[in-house]
Every structure is written in C-alpha cells, then in structure tokens.
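What you see is the complex with one protein chain gone and the rest in place.
Residue numbering begins at 1 within each chain, and the chains themselves are lettered A and B in the order written.
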Amino acid sequence: MQEIIRVQDLCVRFFVRKRRSSLFAPREKAAVDALRGVSFSIAPGEIVGYLGPNGAGKSTTVKCLSGILTPTSGTADVLGRVPWRERVRHVREIGVVFGQRTQLWWDLPVQDSFDLLRDLYDLDARAYAQTRDRLVARMDIGDLLRTPVRQLSLGQRMRCDLVASLLHRPRILFLDEPTIGLDAVSKLSLRAFIRDLNREQGVTVLLTTHDMDDVEALCRRVLLIGRGRLLLDGSLDDLRRLAGGKRVCRAQVRKAEFPLPPGAALRSRRGEEVEIEFDPERLAADQLVLHLAKTAGLRDVQIQPPSLDETMAALYRQMGEVGA
Amino acid sequence: MRAFLALARTALRQQMQYRSAALAGVATQLAFGFLYASVYQAFYAGGSGQGDLTLAQTVGYVWLSQGTYRMMPWSGLRDIDAMMRDGRIAFELVRPRDLFSMWYGRAMSLRTAPLLINLPLVLLAALLLPGDFRLRLALPMLPLGALSLLLGMLVSAAMTTILTGTYFWTVSGQGINRFLPMIGSFLAGNILPLGLLPAGLREALRLLPFASMLDAPLRILIGAVDVGAALQVVGLQLFWLVVLAALGRAVVGAGARKCMVQGG
Partner (left out) sequence: MQAIRTYFVLALSDVRSQMQYRASFAMQTLGNFLASCVDFLGIAALFSSFGALQGWSLYEVAVLYGIVNLSFALAEGIGRGFDEFARTIREGNFDRVLLRPRGTLFQVLASRMEISRVGRLLQGAAVLALGLAGLPEPLGLGQGLLLAACVIGGTMLFLGVLFLQAAACFWTLESLEVFNILTYGGLQAVAYPLDIYQAWLRNFLLYVVPLGCLNYLPSAVLFGKDLPFPAWSAYLAPLAGAAFLALGALAWRAGVRHYRSSGS
C-alpha cells in the first residue's frame, strides 16, 4: 500500500544560548541535536503510538511533520508533499491537537470558535455544517456550544478541541498528549472516539503520549524514540521484549522464608502475597512455579506480562544508562 | 546603616538579574532626556519664558526626572492585586505582621531598587554631555537635595502603598490605579517641570503631595531655591509623608476589614 507519511533521515539541530558569564562576555551557543536521523513510514489508516521520554524528540518530529519546523537535514513526504515547504496547503489536510494547549478562542463561546475556523480554513458552508453537526453529536458537546471556552472543564475542552481539529476533515491527525489530566470517563470516551474515527473515516493517527493505557487501547504499532534516534518500530510485544522481557509472578505462599532460584528476585511481600520478578530467558515459568510449590508452600499463582508503564520505566532507565 | 547597606546589596543583586531591561530603561531615559532638552532649548531660544527656571536648570530638571523615572508611583504592588483576584490575599492577611508596614517596606524597595542602576548611569551620562545638554548640579545644595530625594522616595512609597490598598476594592481600585498615577505624574512635574507652568498654577501645585515626590528634590538639586526655601520644601515633604502614611494605614486597614467581613 502507498504510504501516507514517509520520513527519511530527519535531523534537527538547535542552537541553545547559554547564560552569559558576565555582562560583557559574548553569548555562547551550544548545539543540541533533537533528532539525529529518524526514518519511518506510516500507511493510511494506521494508528501509531509515538513514545519516548521527555526531550527525546517527539514533539520536534510532530512539528516537522505538521509543517511548523524546517529540519536541518533529511526529508519527509506527507500526503505527497514536503510539509515545511508548502505549509499553508499542508496544514489544510492535517489536524493537530495539543493536550496542553487549546486552539479555541479563550473568551468566546465554542460555537464561535468553530465558525472562526470555518472562515480561516475557507470551508464550504454546507459541508462545514454537516461535519460540525455530526462531530458535535458524536462527542456530545451540543450543550457546551454557547459556553465560553474559559468556563469549560478540561475534559469538555478537550472534546471541543478534538472537534475543532476535525472540522476541515483532515486525513491525518496528530495527537500530542490528548488525555493528559483527564478523568477516567473522559479518557475512555476520547479513546472510543479516536478508534471510531480511524475505523469509519480511515483517518491516520500519530499519537504522542505518556499514558500507556492510550497506547494499549489504540495502537497496534509503536515507534520508540530516545535521544533523537528511533529505537524501535514494532508491536507492543516487541516493546516488552526490548525492555528485557521480565515477567511478574504474583503468588500466595504460606512460608515466611524461602529460597529463590537464579533468574528470579523478590519484588515485594505483603503478608502471604509476594511478587516475584523473573527473566523467562533464564528461568521458565513452570520451573518457577514448581520451585515455589516445593519450597514456599504455594497456594495460588498468577503470571503476567509486565504492565506497559513498567516496561516504559525499564526502557527509560536503560536509555539513561546507555547514554548518548 | 549596615542593615541599609545589606538591603541595598540585595536589591542591587536583584536588579542585576534584569540588567538588559535596566539598560534598555537607561537608554530610553537618555533618549527622552535628550529629546526634552532639545525642545526646551528651542522654547528658551524664543526668549520670552515666563517660568522661574533658567535653561540650564530646566535641562538639569529633565535629566534628574529621567534618572528618577522609576521612582514615581506608577502603580500599587501588582502581585497584591493578583492575590486579591485569586484569593491568595487570605494568606497575606493571616500573617502576624502589620500589613501596612509590610507593604510599605516592599513599596520602598520597589521605588528605590531600580534607581540603583538607572540614576547613576543617567546622571553620569548627563554630566559628560557637551554644552547646553550638560547636567549642572548645585553642589552646595547636594546634601539637602539628597535628603529631599530620600523624602521624595518615602512619599512615593507611601503613595504606592495607598494605591496597593485600593486594590481591596477591585473595580474602583483598578480605576484609581490607572488614573491617579497618570494625573499624579503631571502634578509631580514628571511631564514637564512645574517651574515652566504659569505662576499661580505652579505655586498651587507645589503645595500638593505630588510635588513633594519629584519637583521638591529636583528644584533643590538644580539650585532653583536657596537654603531657606529648601528647608521649607523639606518641611512640607515631611508633612506630606506623615499625612500620606496615616492615610495609607487607614486605607489598608479599611480594606482589610472589608475583606475579612466579606470573607475575601
């Protein structure tokens, strides 16, 4: 299938000004490489999670792909265009949502913001009205349209922001931390909406987030970036494997003291409940269970893959140790 | 004295953090000083001045008022205004300290600290300028002028505290903070030297508290008054300092009571 986004060797180098050491000293500049040769491509209709610690280069990539930022070198092809060369035409066909920032007019009712966007994007009046009514109904924000944006709760605002980013029917949606700070109900409804949008309209989504539940719920494919380099392009299982593939065994045991075989380590103990972390490469799960049955007086056992949050924590720790 | 030096050092260090802004301020003040000096030279060249200042005195007045520009009470303490709006003022009210003294102290540093950089730099530049643009100070009057300038700062800080107190009345406080400084700066001699106004007007304005902030010390420093008159001027400044401090205490007290009754 033809790719909708293709990125090749993207490099972005910033110059950061250092503090002057004295009043008359010349300002020194330090080069910071935000991206050092990132390449990937995305097919139409995919939802891809874009992961990495803060400062890894996530938002720099999104800025390049949305045409805001011109990279130092490398190319990108989004919908057949180089985004930063044809900014105005490019942004007509993409939607961008920043969870931390609203694109609505702070002091105006939501409806007015939508109408202003219609004017800014030069949308056909009838098509706009149709799209808006459909989105408003789907996101259930009909009651909020007359409310000034500053009076909305975060969850309400986010729903309105998402509608605003879709009024011009973009084919690609960039979501930057869309669920940050939201309550559980809002998160769930937002995820359901994004999933439907992707299924029904075939909108391609690139999702940047720290919320691994978002990733688990939406993405079959993830890109992991660290210190400006792409570290992984694969499935969630690939991600877990990369993190070292540790597994967790939760067990109820009668004995207070018992030995552990090599490859296993006690993580926590509360009464009879213990959590044991083990490396499946060195110690098979059935061996561990057998061992516990013999030595610890096993009552109940459960073996789980580590949560994505734990996986990411382990990965970020590794990145920190590996260094640049 | 040692406490004062320590305070001054802290204030100077704080100001140094904003040195690019401070230097921009100095550049602006020098540019405006030069501009006004040019304008007054042109007016004096016409020869029919009615004011009680000579050209050299007027030019000196211009430089001094530029150097002390940030001493004027341009507004109350703005962070207190922000506190009134979002309710943090409650913390300020429960502190076991006298609110007026606390705010007066902060107003004092707000009005003096910026001068530590601005005043010396502007004056130094003005003292080195050629010809009619040079600042000429009346050296024998310097000690009395410095005392008067200090009193001017204290009066200005009292005015700042009054303005801060009016923030307790949100809407009208906003209005007062917008209009009083504007009109006050004219009445103080910041827009043009009071000495260039028609005789009756200037004598009347000099009795008001605004003139005690700026016009009083400036007139002494440029030598427009003799020692006897200067002492009278300083006496008037003292009078206004006492009155404004009392007024400030009353405004802050009334505001705090109103705030407590209404529950913030």
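One rule holds in what follows: a residue touches a chain if its C-beta (ideal position, glycine included) is under 8 Å from a C-beta of that chain, and two chains touch if they have at least 3 such contacts.
A quick note: this is a predicted structure, and the numbers were derived from the prediction, not measured.
Contact with the chain that does not appear here is found for just one residue of B:6, B:127, B:150 or B:182, B:182.
When the full complex is taken into account, the listed residue touching the unshown chain is A:87, out of A:87, A:229 or A:267.
Touching the missing chain, out of A:148, A:263 or A:280, is residue A:148.
Residues 21, 24-25, 27-28, 31-32, 35, 38-39, 41-46, 48-51, 171, 174-175, 178-179, 182-183, 185-186, 191-192, 196-198 of subunit B touch the missing chain (whole complex, contact as defined above).
The missing chain lies against subunit A, touching residues 12, 14-15, 34, 60, 63, 66-70, 72, 84, 87-89, 91-92, 96, 101, 103, 105-108, 112, 116, 119-122, 148.
Keep in mind that, in the parts below, only the chains that are shown with their structure count from here on.
One finds 55 Å separating the Cα centroids of subunit A and subunit B.
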